[in-house]
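Below you'll find the structure I mean.
The complex appears here without one of its protein chains, the remainder shown in place.
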Amino acid sequence: MTNSWTDIRNTDLVVIMGGNAAEAHPCGFKWVTEAKANRGAKLIVIDPRFTRSASVADLYAPIRQGTDIAFLLGLINYCIQHDKVQWDYVKAFTNATYVVKEGFTYKDGLFSGYDEAKRDYDKSTWDYDIGPDGFAVVDETLQNPRCVWNLLKNHVSVYAPEMVERICGTPTDKFLKVAAMVAETSSPTKAMTSMYALGWTQHSKGSQNIRAMAMLQLVLGNIGIRGGGMNALRGHSNIQGLTDLGLMSNLLPGYLTLPTQKEPDLAKYMSTRGFKPLRPNQMSYWQNYKKFFVSFQKSMWGDAATPQNDFAYDYLPKLDVPGYDLLRAFELMHQGKINGYFCQGFNPLQAAPNKKKVIESFSKLKFLVIMDPLDTETARFWENHGPYNDVDPTKIQTEVYQLPSTCFAEDDGSLVNSGRWLQWHWAGGTPPGEAKRDTWIMAQLYLRLKALYAKEGGAFPDPIVKLNWPYADPGNPKAEELAQEINGRALARVTDTADPTKVLAEPGKLLPAFAALRDDGSTACGCWIYSGCFNENGNNMARRDTSDPDDAGFYSKWAFSWPANRRILYNRASADLTGKPWDPSRKVIAWDGQKWSGYDVPDIAPTAKPDQVGPFIMNPEGVSRFFTRGMMRDGPFPAHYEPFESPIVNPVAPKVRGNPAARVFEGDMAQFAEAASKEFPYAATSYRLTEHFHFWTKHVIVNAVMQPEFFVEISEQLAAERGITKGGWVRVWSKRGSVVAKAMVTKRIKPLICDGRTIHIVGIPLHWGFTGAAKKGFGPNMLTPFVGDANIETPEYKAFLVNIEPAPGPVA
Amino acid sequence: MFPPLPNPSTTETAPRLSEKDLIRRSASTVPAPEQRLTEVAKLIDVSKCIGCKACQTACIEWNDTHPEVGAFAGAFENPPDLTPDMFTLMRYSEWDNPETNELEWLIRKDGCMHCADPGCLKACPAPGAIVQYSNGIVDFVHENCIGCGYCIKGCPFNIPRISKVDHTAYKCTLCSDRVAVGQGPACAKACPTQAIVFGTKDEMKGWAAKRVEDLKSRGFLNAGLYDPPGVGGTHVMYVLHHADQPEIYSGLPKDPRISPLVEAWKGVTKYAGLTVLGVAAGVGLLHHLIMGPNRVSEADEEHAEELTEGDSHGRR
Partner (left out) sequence: MAADDVKPNEQIHPGKPVIVDRYTVGARINHWITAASLILLALSGLAMFHPSLFFLSRLFGGGQFTRFIHPWIGVVLFFSFLGLFLRFWKANLWRRGDGTWLARFRDVLANHEDNAPEVGKYNAGQKLVFWSMSVLIVILISSGLVAWDQYFSQYTTIDQKRVAILVHSIAAVAIIGVWIVHFYSAIWVRGTIPAMTRGRVTGGWAWRHHRKWLRELVAKSSKGAGPSGSKPAE
């Protein structure tokens, strides 16, 4: 989230698209209810199904899954056509005025530089014209046909309301109603918030879905302001913490990146991470990258990380591929190239696409270690559960270890919510039976590994043997110790760079914030963005002060919000070029002639002059981007691509199948149904229900009572067409698998007309499996395709093709 | 936001609800309480409800009931109906609004309404099995319940359910045990969107008025408060977007009142019946006192002897 949950109450218009907040985030949804009840805010829900969110919406518009970009670019087109643009914001705070290099084109669904064989782009033309001064060329008049604004205007022009209807199935009148309401928030005194979740990410163009909405929000001037923003509703408690701490195969904590094989030393590594400002006076905050990186290395290897050894740069693994994401991991297991797997708090047998392939992959492993509080399906993948897990245990040689771990309520620690708040929690119970805390298990494993390496040596024992392990009880690190390590400590005296007499931290003391980080090895910090969470003031994550001056919705003394306890990112953009809030009633910070101050921690240097320094300090431009240069694999603008399994051929680019830059493993393409398939005519999607949380709560009797059994949702029309009765059994199958479920026949799903065809939607909730208290059932991942987003490889769970027919119940 | 109730004190205090606060007691009478408590109410704002069932789970947890894991029956209601282990239930209704041609998904939390004039209590034959406190809570006292099911017949909302385990009637207590220590019902505490709020009845009416105003501004011209006068008003009230058609909310009765059949049964029949029986017995007694017994006389016996003897002699 750019903003916070509590800030949603400040909005005038909530757009829930690519998510179902009421259903999947019922507690956070209270802030929508507050905005509606107290501000008269309106709620729009755009979804293939009339969801629980839609049940309390002012306007619901149906959409076919996987067509969000067409809808969103259609909205941008509408705003441009109707001059519903917050011009001052767009001109000053976005790259609308930047001139793009000659040679950049978009034609027939492809951007310039496409290599079909590699399914990848040469992105050299996707950049700005750089002037002789080394800065990007801009045209303040927006006259240059190659300036970003004109390219954007041209790019979105194809998505007229009629085309939106043709692609999305959204009736034109509904689309226009949505557009009119959304466009109203281009006023500087109106705010719209976007609430989205996995309905946008779980597509082969998930990242671009989100970009499209972010671009719309920039057109409307809704980023950085109270009640605005791009608000990702994270799918798990603490999944925000997972990404923050870099638990991705290509990341280090704090969104630093893991080196690649092409970066053999620190100098080479830093050469592409300099982030030289692209315009004069800009902060380009990533210029501090080396401070964050070196402090991380010191945190990892302590005294073993020295300037002489590039701060133990060699100890870091170097990537040979862009990343070892979930899909690649299973592909490699399937190929027999990964033969051991550690599965900590994860149930991939249920959660990964194409379950058949996952079972085959697990069956080829030598060992599988499960660390989980629950008896997961993954831990039982080798067990025969009739049709629900039809395997032959005698043919599976994988050795499975189950290490029971604790639930959050049995442990101290912090959880990071969607709004970036690190909230400390205290153990409310003792772990049952042999369950141990994850930190205990990891420490015990580490100590044994370290002993083995110390004894036996090995190819490269240093990264293990020299790991910094400063805990009072090495076998059982405490949550506070880890939190302090993440916050960071001074290793030598740290002084203010502007005023060396001013001491920021004495040696051994906790660092006050990431501004105190240094690149000379005098500071250690586990995750720079969290710095300040546990400093000499104490555990700031444990703060529970509910004061909120002027009811502005910031609650700045409650817990700790990264970065630097800032509640709204890019909050400098809430004020105009003179530093006055666009809307005085929505003040976040303001410029008093000398400095910035206000309700929130300014997201800019406190003395940065408003007419000189742009608000988007993490970008070398200082502004936000409609045109994102070469930062996305699949294009500097979003473009509509059909899902890999699509009920129609792409109307704007008939020759392009799926996202042309998305990675597809050999063999998986053959397992996709063709576009407009007769064999698989129905568009399926998968989702959660509010009664359950993933595959966890089916282990809880009360939740199992609330939603006991697997079902699929279809329209009354499809039910009539296929002779399916309410509550009756059906078989649903895709090119990859088949499930048996009961049928929910509902008015809440209606057939859509897309490109002249009637498209029926089959909704498949995901909560059931073969362990736990609920009835045994299948999940959608028997059916889903093995392909992910072009940029981050999140699997395309949300749009695929199936067939459906009445069936006898399962024989179990 | 409706101000949340503070957490209860950890020092022991006398419960705020006791026998002396009763204003009605089934099949018996109670002295009028010296001091009446302020009437409380739970307000369920259907227009804010997202149907998440947090209220149901909170209800199960607080009341420590043990419903069974059922089966999917074609709809979102789980369990499919109220049970002795499920005192409250989200009911879902897919309604095509004929005026707008738009689908509306009307979700209503069903449960005891805590009527001012409770039909269950009126119907109950067991002294003290159903009580009404002066704050409006209607509660079942299980040690006095005989499990006859009369409350089911008395209730205009079809709420009580008889347990097959202990054969007593169960329903929402409005968390009388929580209210007794200054807390609101568990469902209100769990509700993420404040679709359920709890306070004094007057506060709730005021809060509802604001909600109705908001709904009217959104085009729900018939929005209103459901506090049916036919049962003297209720201590669980709804804010409805279509207050003119409560029946579209999964059959919420439009004008609920205690059935005239029940009124007849528990009214005139009860008294007339006993009178009739008393009179019958009295008339018999009186007749006996006046007329005396009807005895067989010697002459009768002789007549009989004559008849039989005549017969035995072949005479007719």
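Order of writing sets the labels: A and B. Residues in every chain begin at 1.
Keep this in mind: a residue touches a chain if its C-beta (ideal position, glycine included) is under 8 Å from a C-beta of that chain, and two chains touch if they have at least 3 such contacts.
No experiment lies behind these values; they were computed from the predicted model shown.
Every visible chain touched by the undisplayed chain in the complete complex is listed here: B.
From the set B:Ala126, B:Ala190 or B:Leu215, the residue in touch with the chain omitted from the display is B:Ala126, counting the whole complex. Panel shows chain B; residues 27-28, 125-127, 144-150, 152-153, 155, 158, 162, 164, 167, 259, 261-262, 264-265, 269-270, 272-274, 276-277, 280-281, 284, 287-288, 291-305, 307-309, 311-312, 314, 316 of it touch the chain omitted from the view.
Heads up, the rule we're going with is that only the chains that are shown with their structure count from here on.
Averaging C-alpha coordinates per chain places the centre of chain A 49 Å away from that of chain B.
By the touch criterion given at the top, residues 1, 47-54, 56-57, 60-61, 66-76, 78-79, 86, 94, 96, 102-107, 192-195, 211, 214, 217-218 of chain B touch chain A in their complex.
Every residue of chain A that touches chain B in the complex is listed here, in rising order: 22-23, 26-27, 29-30, 33-34, 36-38, 40, 50, 52-56, 58, 60, 690-691, 701-711, 726-728, 742-748, 773-775.
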